[in-house]
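The other protein chains are all here in position, but one chain of the complex has been omitted.
Our next item is chain A:
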Amino acid sequence: MSIEINTKDGQVTITNDVIATIAGGTAVECYGIVGMASKSQIRDGIAEILRKENYSRGIIVRQEDDKLHIDMYIIVSYGTKISEVASNVQSQVKYTLNKSLGLNIDSVNIYIQGVRVAKD
């Protein structure tokens, strides 16, 4: 599946992978995030932190009647305020996708798949 944008000079097609990669790259730069997780942890191993090239396994881009929705599966750091970390990811992902692809994302849904307790 991909996103198509019509311009006067022709069509631009952006695959979901592109969106997922940008969203994932943005998310891991957010404070409090320790990684992206796979959406199906049972199959892929418990709380596996995804490498960059696998971000799309933890990010789902859905298009429903012209509206874009992104589901992101993340692991956060223990001791942070999870709701705030999630809302930061939401606003930052929305902002970055809008700036780099000109896309307006209707919702960014965050699924916290794990909490990483840092060793002292």
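The working rule: a contact is a pair of C-beta atoms (placed from the backbone, for glycine too) under 8 Å apart; a residue touches a chain by one contact, two chains touch by 3 or more; residues count from 1.
Quick note on the criterion: contacts and distances are computed from a predicted model.
Student: Determine which name in "Sulphur transport domain-containing protein", "RNA polymerase sigma factor", "Quinol oxidase subunit 3" or "DhaL domain-containing protein" the UniProt entry assigns to the undisplayed chain of the complex.
Tutor: The chain we cannot see is, by its UniProt record, "DhaL domain-containing protein".
Student: Hey, which of A:14, A:30 or A:112 is the one touching the hidden chain?
Tutor: A:30
Student: Even though one chain is hidden, which residues of chain A still touch it in the full complex?
Tutor: Residues touching the hidden chain, for chain A, are 28-35, 77, 79-81, 84-85, 88, 91-92, 95, 99, 118.
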